[in-house]
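Excerpt of the complex: some chains, original placement.
As written, the chains take the letters A, B and C, and residue 1 is the first residue of each chain.
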Amino acid sequence: MATLHTVNKSPFQAGALSSCLAHIKEGDTVLMIEDGIYGALTGTGFSDKVQASGAKICVLGPDVSARGIDTAHILASVETVDYDGFVDLAAASARVQAWL
Amino acid sequence: MSETVKKFLYVNRRAPYGTIYAQEALEVVLIGAAFDQDVSMAFLDDGVFQLTKGQDTKGIGLKNFSPTFRALGDYEVTKLYVERESLEERGLSLDDLQDIQYEDEDDDWAEKPSIRLISRAEMADVMADQDVVLSF
Amino acid sequence: MKFGIVVNEGPYTHQASDTAYNFAKSALSKGHEIARVFFYHDGVNVGTRLSIPPQDDRQIQEQWSALAKDHGVDLVICIAAAQRRGLLDENEATRQGKDANNIAEGFRISGLGQLIEMGIQCDRTITFGD
């Protein structure tokens, strides 16, 4: 069973997202939460890497709204979930790994 | 309280909400406004995210402090320097930021934009021109 | 499903305890069990009853205390981390000769073994930190 990876830091400020993406396995899911949601932005130096990751990438919607990031700025391949969706993802994975 | 007028720069390099630094920085700026110093704010790196429009924090349960930026003009905090390169690297433009205005008392109270979009080199000039630099 | 939650950062300073709380609320509403929340590192500061947040802001400690009361969630503060940071219950205060304590209702102080035990007994352990 696969892993749910959570990333809660901005990729511009910390290496968490890059390190996470370098350690995921096929079938894993990456959920961007808190300041981690900036990893889902279009038009940044991380956008291509995120799209090419091979993993399912999700963002926590309430954190996107809080930060005033228009959905037009979120990569189309990224799925938006709420806290219920976060719980479902955690329950559906074998383990949750936090990239702090 | 003091006759000295110093140049104060509040440097904002962090995103809002993930940590409290942005919000508590703003609290310092509001209090500091009473001291009649020469105040500027710098927004660079992830600090530019603080100024986005349309912030809605209901879903995360935190207090939305972004409207406070629009009140800064009333406190005579009118110089909000935003670094262009920081915005661009994040896929954002001035259109994604709040429209923050102040009334210019030296120009018949004309409404003027508080946000001054400057280059990285100009930001370095602004930083080098200060007496006190407070980083958040 | 049985969840265990680790909270590593202090209230208000970092969003970690808020996200953990929202996760816990959702999990409970979906019928899952939150077997324990373990507060480590600065997370121990969530459990102080002396905080006075602005009235128009969320009351983080009260939210957690209510979760313990309403859903029987076990809120455990790590004793070693708490001692370094000045979070004490009455017992600890007396034992250490301190003249006050500051733990809030619904929280209890215990050892790191409770974290390991949580990891063993829960189906999923999930960490919220910096």
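The rule we apply is simple: a residue touches a chain if its C-beta (ideal position, glycine included) is under 8 Å from a C-beta of that chain, and two chains touch if they have at least 3 such contacts.
Note that the structure is a prediction, hence the values are computed from the model and not measured.
Participant: Let me make sure I understand: only one instance per chain type is drawn. What is the full copy number of each type in the complex?
Facilitator: A x2, B x2, C x2
One rule holds for everything that comes next: only the chains that are shown with their structure count from here on.
Participant: So how far apart, in whole Å, are chain B and chain C when each is placed at the average of its C-alpha atoms?
Facilitator: For chain B versus chain C, the centre distance works out to 35 Å.
Participant: Just give me the whole-number Å value for how far the CA centre of chain A lies from that of chain B.
Facilitator: That gives a centre separation of 28 Å.
Participant: Counting only residues that touch at least 2 other chains, which ones in chain B make the list?
Facilitator: Within chain B, residues 17-19, 60, 62 contact more than one other chain.
Participant: Going by the touch rule set out above, which residues of chain C reach two or more other chains?
Facilitator: Residues 15, 19, 22, 130 of chain C each touch two or more of the other chains.
Participant: Which residues of chain C touch chain B in their complex?
Facilitator: Chain C residues touching chain B: 12-15, 18-19, 21-22, 54, 56-58, 130.
Participant: Hey, which residues of chain C end up touching chain A in the complex?
Facilitator: Interface residues on the chain C side: 1, 3, 8, 15-16, 19, 22-23, 25-27, 29-30, 32, 123-130.
Participant: Which of the residues in chain A come into contact with chain C in the complex?
Facilitator: 6, 8, 33-35, 60, 62, 82-84, 86-88, 90-91, 93, 95-96, 98, 100
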